[in-house]
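Heads up, one of the protein chains got dropped from this complex, but the rest are sitting where they should.
Chain nomenclature is as follows: A and B, assigned in order of appearance, with residue numbering initiated at 1 for each chain independently.
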Amino acid sequence: MTQKYRAAPKDDLIWHDLDSMMLLYHRPSGITHMLADPVPAIIEVMDNAPLTAAEIAARLTALFDLETGVDAQDIVIARLDELRTLGLVSRVSG
Amino acid sequence: MGGMHQILLKIGPAAFRIASAWRQPLEQLEALYKDYPQPIGEYVDFTVRLEPEKPWRRHIRPSVHIGGDFWLPDAAPLPLTQGLLAAEMGMNLQMALGWRRHLLLHASSVEKEGKALIMTGLSGSGKSTLSGMLAERGWRFMGDEFALLSLDTGEITPFPRLISLKNKAIDAMQQLAPANRFGPEMKATPKGDIRHLVPPKEAIARMDETARPALLLFPRFGHAPELRDMGQAEIFVRLTQASTNYVALGEEGFHALTRFVDQVPTRAMDYQSVEQAEALIDRLWSQLP
Partner (left out) sequence: MMRDARPLVDALREPASVKSLNGSQWTDLISIARAESLIGSLAHRLEKVTMPDRVRAVLQDAIGAHDLARQQALWEADCAQRALADYPGKIVLMKGTAYVAANMSAGVGRSIGDLDIMVAREGLPVVEAALLDAGWEWVKPDPYDDQYYRDHMHELPPLIHRERDRMIDVHHTILPLTAGPAPNAGAILNSAVRLDNGLYVMSPADMVLHSIAHLFADGDLAGGLRNLWDINHLLRDFSAADEEFWTQLDSRAKVHGLGDELARALRLAAAIYDAPVDPSLAGRPALTDSLYVRRLLARDGYGRETRKFTRFAFYVRSHWLRMPPLMLARHLWTKWRKGGKP
């Protein structure tokens, strides 16, 4: 799949670490999200550049210990769909 | 359209105009709030309106509709005998919907040694009663309905309205506080039997003195006494549920609440009597840095 995704600009996001979850205040919407791993990491590795799900999965695998046998790309796609509903990630055309 | 009577009240940082089609609730309010300062220059932040639910319910089976600058549709009316409660609910409504100068937490608060103890929880958790009790036992009462968290300093500002006692708590407090500080008995209100208690004179005199929040408790009445740690995520979620204006305050609200969760030690506290609660609180308080 060559569909690329882009995360909301860094300036739109304010992060706060709680013990088991990350809080994310999204400025354009005024909504506070509570995100569990690996979602904050996904947004972080997207780093404002358009990436495919495979590229995101590869970056995640490089940075974090992921369970073997788990298809990181499937997880990433599922999370990206959720993030798109929330308006935190968008599809990039072309 | 009938005439309206009115009084002005100042409680902590907020001032109210209470307008009413009937004199009686205002006379009751005036008597109970007699030691409170008047709003300066007659400037207020909100108007509460107590009006007949229908024009013909002004004199016959008088029924009070709670309204004001901020209002909710389908608000249930109260009988005139509970007009005092209607006025208090009206003030709560204005604060909940309109106050922006602090983050509001649905919590009671008391102060000792410049530090504030905040107690939050659902109706029936006992936060009002505990604050009333502690206020008679060496603590300074700061509020029983709303704790006001400053957006820039993180301190708690007093908002000491009449303490709202329900059901069994009424008898218990009547053992501790003199009769002349109690409002009228109101039976069978939507929240049970209610009686209001005027805060101690000291609480009123010092209503402009803030305090640093030092301990947050989630009390739960009716369980064997115990203190439990709580995860930050749970605390944060429960506090957003306990806040009427977290969303309305946007980024400032986010910063104020996250700082609060980061800095204030928090416990869940189960108890079966006020004495047990006081013992648990004293123990925790003595262990604070």
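The criterion applied here is as follows: contacts are C-beta pairs under 8 Å (C-beta built on N, C-alpha and C of every residue); 3 or more make two chains touch, one makes a residue touch a chain.
All figures in this text were calculated on a predicted structure; none of them were measured in a lab.
Colleague: Determine which one of B:100, B:228 or B:283 touches the chain that has been left out.
Modeller: Hidden-chain contact among the options goes to B:100.
Colleague: Please output the residues of chain A touching the missing chain, sorted low to high.
Modeller: 28-31, 84-85, 87, 90
Colleague: Kindly note down the residues of chain B that lie in touch with the hidden chain.
Modeller: 1, 4, 15, 17, 19, 39-45, 47, 49, 51, 68-70, 98-101, 248, 250
Basically, only the chains that are shown with their structure count from here on.
Colleague: How many angstrom between the C-alpha centroids of chain B and chain A?
Modeller: A distance of 41 Å separates the two centres.
Colleague: Touching residues of chain B toward chain A in the complex: what are they?
Modeller: Contacts found on chain B: 231-233, 236-237, 240, 246-247, 250-251, 254, 258, 261.
Colleague: In their complex, what parts of chain A are in touch with chain B?
Modeller: Answer in residue numbers: 14, 16, 18-21, 23, 25, 27, 30, 32, 34.
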